[in-house]
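Partial view: only certain chains, each at its native spot in the assembly.
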Amino acid sequence: MKRIALFPGTFDPFTVGHHSLVKRGLELVDEIVIAIGINDSKQSYFPVEKRLDAIRSLYRNEARVRVEAYDSLTVDFALQTGARFILRGIRTVNDFEYEKNIADVNRQLNGIETFILFTEPEHTHISSSIVRELLRYGKDISAFIPQTEEQPLNKS
Amino acid sequence: MKRIALFPGTFDPFTVGHHSLVKRGLELVDEIVIAIGINDSKQSYFPVEKRLDAIRSLYRNEARVRVEAYDSLTVDFALQTGARFILRGIRTVNDFEYEKNIADVNRQLNGIETFILFTEPEHTHISSSIVRELLRYGKDISAFIPQTEEQPLNKS
């Protein structure tokens, strides 16, 4: 039976940190569904369609990655996609506590298990919110965003 | 290719918290090697043979679990057993920082990836050191130790 993991987030935008987590997660599971959560009450920087396009383009040569948007509860969307797992990265102690509570609730709700990969040291200071802040001031963000031109991901 | 994860620790003794992590980890990987690290400079409570026996007995009906002792570097032992992953549980913020540093070093040394499962809420206060403390004062520890009499683990 295929092991599918949901990788949920806002991805506004998708950073090199997110990209690293997906690549490393593909070693552990058979398929990853990158799931862009739509939150009507929160203004986003990039429209959801643009985020979908950018991430799909990044993984266009990786058959084991699907990219979807959703506006339901994360665990419900996980089940709908066939995912029995949720993948999350943790950068800081603050992330850790937040993720642990959510993961405990999700497990209690319908048995979905969350597994964690540590963000790599060189990416721990990078977050979508910092990238948006740099964009607002017209800064070059290419060091923080994965480049679509890169080689196809390794098949493990 | 089989996904094998090493679950290293001292397991002095193996607690219900460890047991829960192994059961949940088996959902995610094909095989788990429980690896008892031998540290000559640290006095243990239970001899390593007793720990090996107890854990092997617990998983005697679970073909996907192996139990070994080792006195080499953890990443070297992982490779030796065929494991490309290390599984660890995290209970607290303090655990988190310790595990992140070790995982970052292990990845840099030879590419072994560590994935984390959160300890379940009802087990976060249980540790081997607390169990040993209770044993020293002759307390009943059966609530903290998995019972060998239990049903065979589910095959996922």
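Labels for the chains are A and B, by order of writing; each one numbers its residues from 1.
Here is the rule we go by: contacts are C-beta pairs under 8 Å (C-beta built on N, C-alpha and C of every residue); 3 or more make two chains touch, one makes a residue touch a chain.
Since this is a predicted model, take the numbers as computed values, not measurements.
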item: 2 chains shown - copies of the sequence in the complete complex; value: 6
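Going forward, only the chains that are shown with their structure count from here on.
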item: Turning angle required so that chain A lies on chain B, C-alpha fit (0 to 180°, nearest 5); value: 180
item: Whole-Å gap between the CA centroids of chain A and chain B; value: 28
item: Chain A - residues contacting chain B, complex; value: 3, 24, 27-29, 84-85, 90, 93, 96-97, 99-100, 103-104, 107, 113-118, 120-121
